[in-house]
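Below you will find the structure I want to go over with you.
Note that one protein chain of the assembly has been removed; the remaining protein chains are unaltered in position.
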Amino acid sequence: MPTSVRFEQITAPEAPEFPGNIFSNCLKADNQVVLSGMVASAAAGGVIGGDSAYEQARACFAKIEKLVEAAGGSLADVAKLTIYLTDIADRPEIGRARKEFFDGRMPASTLIGVNALAGPEYKVEIEAIAFLEDGG
Amino acid sequence: MPTSVRFEQITAPEAPEFPGNIFSNCLKADNQVVLSGMVASAAAGGVIGGDSAYEQARACFAKIEKLVEAAGGSLADVAKLTIYLTDIADRPEIGRARKEFFDGRMPASTLIGVNALAGPEYKVEIEAIAFLEDGG
Partner (left out) sequence: MPTSVRFEQITAPEAPEFPGNIFSNCLKADNQVVLSGMVASAAAGGVIGGDSAYEQARACFAKIEKLVEAAGGSLADVAKLTIYLTDIADRPEIGRARKEFFDGRMPASTLIGVNALAGPEYKVEIEAIAFLEDGG
């Protein structure tokens, strides 16, 4: 982490950082955990889940889970999800993946259909914000 | 509200929750009121305002108002709006509705044109974040 960054950069092996040191996947700012939009990029390159929106969404949620845990919290601390889809018809599949990760937890959520994500291989991008309980 | 949710779920009759317990319209996290994107869905089913972007926006703002009030605040506590439109030409109509709810209050605001919302019947979706004065 560059020394000039005043927030704590939160990392997890499952969520590879984008090359080039131009942004962070996750920062802790006061007691908030602020995440970039996660896509299903694999650490070894390529896309987790291929062209399955369901599998890509699971990969995004898994990254969010690992990052929030690395920050000292859990998925129960996620207050908001923002879900970007390139094909709105994938909405039920994304909902299925969400239920597997968030069942019984109900963050606020916005879902929109967009023109494009960071690469044409991505069908879904998911952003989250969490609030840690300890005020940390 | 499922017991595992650690935030206070804020509800209002005017803002029916999405079926299936997969997300919340509104949570209180610390002193922040975090809202999902609101659409003009009616409690009894169907769309408030039909194909009028102005009436749909009014319905969204009314839901935001009721939810923030249910959390103990008012529209004066809304710090940010994010407005998603399926047809950017509806922007003046959305502005007219906004002025009726927010006149003299001036939250930060982002407005973008998107490909799709949760259903083809929706012309606008509006998300908000509020900060309660008492530190919640």
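We just call them A and B in the order they show up, numbering each chain from 1.
One rule holds for everything that comes next: contacts are C-beta pairs under 8 Å (C-beta built on N, C-alpha and C of every residue); 3 or more make two chains touch, one makes a residue touch a chain.
Here the structure is a predicted model, which means the values were calculated and not measured.
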(request) Check each of B:E55, B:D77 or B:E125 against the chain that is not shown and name the one that touches it. (result) B:D77
(request) Kindly state which of the options A:L27, A:I48, A:A62 or A:L132 is in contact with the chain not pictured. (result) A:L27
(message) Take the complete complex as the reference. Which residues in chain B touch the chain that isn't displayed?
(response) 31, 76-77, 79-81, 85-86, 88, 91, 95, 98-99, 102, 104-115, 129, 131, 133
(message) In the complete complex, the non-displayed chain touches which residues of chain A?
(response) 1-7, 9, 20-27, 29-30, 32, 34-37, 82, 84, 114-118, 125, 127
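To be clear about the criterion, only the chains that are shown with their structure count from here on.
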(message) Since chain A and chain B are copies of the same chain sequence, what is the angle of the rotation superposing the Cα atoms of one on the other, rounded to the nearest 5°?
(response) 120
(message) Averaging over Cα atoms per chain, report the distance between chain A and chain B in Å.
(response) 23
